[in-house]
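A single protein chain has been omitted from the complex, and every remaining protein chain is retained in its original position.
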Amino acid sequence: MEKKDIIQSFKDSLFTGFIALALFGPIVGLRTASKGEGLFITPQWGVVFLLVGLCILGRFLINLNSARTTEFTIFSKLASKFSAITEDKAKHFAITAILFAVVFPFLPFTDRYFMDVAIMILTYIMLGWGLNIVVGLAGLLDLGYVAFYAVGAYSYALIATTFGWSFWICLPLAGLFAAFFGILLGFPVLRLRGDYLAIVTLGFGEIIRIILINWYEVTNGPDGITGIPRPSFFGLPFKRSPDEGETSFHLFFNLEYSTMHRIIFLYYLILVLALITNYFTLKIRKLPVGRAWEALREDEIACKSLGVNPTNTKLTAFAIGAMFGGFAGSFFATRQAFISPESFTFIESAIIVAIVVLGGMGSQTGVVLASIFLIGITEMFRDLEQYRMIAFGGAMVLIMVFKPKGILANRKPTILMHGDKK
Amino acid sequence: MEYFIQQLVNGITLGSIYGLIAIGYTMVYGIIGMINFAHGDIFMIGAFVALISFIIFGLTGVALPIILLLVLLIAMLFTACYGWTVEKLAYKPLRGSFRLAPLISALGMSIVLQNYVQVAQGARVKPMQPLISGGLEFFKNSEFIVTVSYLQIFIVILTIILMGIFTYLITKTDLGRAQRACEQDRTMTALLGINVDRTISITFIIGSSLASVAGMMFVLYYGVIDFYIGFLAGIKAFTAAVLGGIGSLPGAMLGGLLIGLIETMWSGYVSIEYKDVAAFSVLIIVLIFFPTGFLGKPDIEKV
Partner (left out) sequence: MSNLLSVENLTMKFGGLTAIDDLSFDAKNNQITSIIGPNGAGKTTVFNCLTGFYKPTNGQMFLHKEESKISLRKYTDFKIAYVAKVARTFQNIRLFPAMSVLENLLVAQHNKLMVASGYSLYGLLNLKTYRDKEQLAVDKAKYWLDIIGLTHRADDNAGDLPYGDQRKLEIVRAMCIEPRLLCLDEPAAGLNPRESAELNKLLKFIKTEKQTGILLIEHDMSVVMGISDHVVVLNYGKKIFEGTADQTKNSKEVIEAYLGVDE
């Protein structure tokens, strides 16, 4: 590298540092804290200088690598290699993953905490797969998906607590309710352009949450709904001492009572629900509706010129996505036995969107990887919750910049004329 | 009647704040055709910078007007840096990418900014003692006394001044012309030797500075902020931009006023709990029935 270039990139790095100082100076450097009456400032210049230093150094290193594109290419090469591998071994990967998921509860190191995390990851996988129909296949950016999750959870909770019906009746009802809400919202808004749709769905999600908070008579407001019935194993409840005339799970199977039984049951429940979602999506993608969804994502005008009804087609995607959201919501309600509006904030929607986008729009495997990565790994840094969210948002930006189609973006045709050549 | 006038005054004040934020949405939309999701958070950062500067200057005992002016300039300067950086990092590389990419990137940026401020400044709400107190009272002998506080007058006048400067910038200067040219056809503008990147950067800088002024007003008006204020205010301001006709600058201001009025009237006469539902419902209704807003251009898809 020539001397001139080095000086140039040095100047450039200094400029970066200058900007970084302006960015971090006030917000990081001057921390406000309340003491007694008012607010006081606690300076934190050390952190600022550290951050600024890192920015300068980072910039300088990037510049030293002269061609600015190198780090881009390395990154995307890695990513495409990765997706090529997973693509080749897709079948093996899926089978291994499912087998692993099936035996997971009985592995020696699996404890209560692992099970809880696994259930959470599976819930997000299911939500991701549900939303993948809407965002990944149909290309409709839905930022209010949590609304359908909430509708599912609340309708499950209300039906179950009011009528005392069993999980297997309430679950489909909750899904239907959510789908109904999907149609109700979708009908007027699906004509809108992509970005407007995003904002409107976001608004809808917030409306649902505000209603849940304020409609005391039905939803019990911010206090939420308690005492939601736990699921039973085909009529056998998971209780230490069952009621008069009832047999509980451990008595029936002659086992020592353990709370793990219920957890394991819940684990398999969500695993099955998620796999149903996956199976359904994989199937419907290969049907005419599924193809029309993807065609709409590619070019809506061309679709119209071929006689595809855009509104109805999008509506089915929206309703089906909402239905799976509703199923996941029911599961959430029965697992927690308690729900409140707090669980259904915008950030949940954002997380689910992030899972779909990061995994690779339309890729089912991508959703699994992204969920494990985002929920699982960061779960270990629970105490660093806020840093986790920064990393999270940052990852969304980075992926869009370097690999806008997501990590696993290799789409396979839904039908082949010449069969698999490999 | 008196009550109505009071709500009207409050609504106009609130509307000024929304209007100033809405300009940022509308300008960015006009020039690069994307919804800058992170703009609400830029506003929030502006509010924090203002709050911090108020605390610092509050200790020095300088006269109030000077404090106001200094804080205004500082907030604009530092917040503009954020707007500029966000554009460079998260949007510029995505020009010409597939259509949802910038939106998702903006969403990610919004999450980053929110949590960054939460980490840096703490999650608690930040209260501030009122700086400008007192006001004018009208209808003294009726049972409801209408108060127009000095603060409200300050906010409205400042908004009018800024709007004046801003309108001059856009309509009378080279910068404004370059900006409008970019809106029409970016490639052609570049061919004519105008630095498109710089024009876009400046758009973000102006939008962010105006948002930071709104942030300062918000601190003064409500006296309490937290890292989450950008979300709601952002959505409402976006609604304002759409209501006025996205891409139209007077429209943004008009829309801001309308949203401010709708919100105060709704809280005053209907229900305060559902005041945010009002804003969201307006958003949905407007987008469905008048997607071009009041002052927007009709948008026929060229095929």
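We just call them A and B in the order they show up, numbering each chain from 1.
The definition used in the following text is that contacts are C-beta pairs under 8 Å (C-beta built on N, C-alpha and C of every residue); 3 or more make two chains touch, one makes a residue touch a chain.
Every value quoted in this text rests on a predicted model; they were computed, and no experiment measured them.
The missing chain, though absent from the display, is touched by one residue of A:52, A:303 or A:407; that residue is A:303. When the whole complex is considered, the residue among A:11, A:92, A:193 or A:283 that touches the unshown chain is A:283. One of A:8, A:96, A:247 or A:414 touches the chain omitted from the figure, and that residue is A:414. Even with one chain removed from view, chain A keeps its contact list with that chain: residues 280, 283-284, 286-289, 291-292, 294-295, 298-299, 301-310, 316, 411, 413-418.
Operating definition for what follows: only the chains that are shown with their structure count from here on.
The mean-CA centres of chain A and chain B are about 30 angstrom from one another, to the nearest whole unit.
Against chain A, the residues of chain B that register as touching in their complex are 34-35, 45, 48-49, 51-53, 55-56, 77-78, 81-82, 84-85, 89-90, 93-94, 97-105, 107-124, 126-129, 231, 235, 238, 242, 273-274, 276-277, 280-281, 283-284, 287-288, 291, 301, 303.
The touching residues of chain A, counted against chain B in their complex, run 19, 22-23, 25-28, 30-34, 38-41, 139, 141, 143, 188-189, 191-196, 198-200, 202-204, 206-207, 210-211, 213-214, 301, 346-347, 350, 353-354, 357, 386-387, 389-390, 392-397, 400-401, 404-405.
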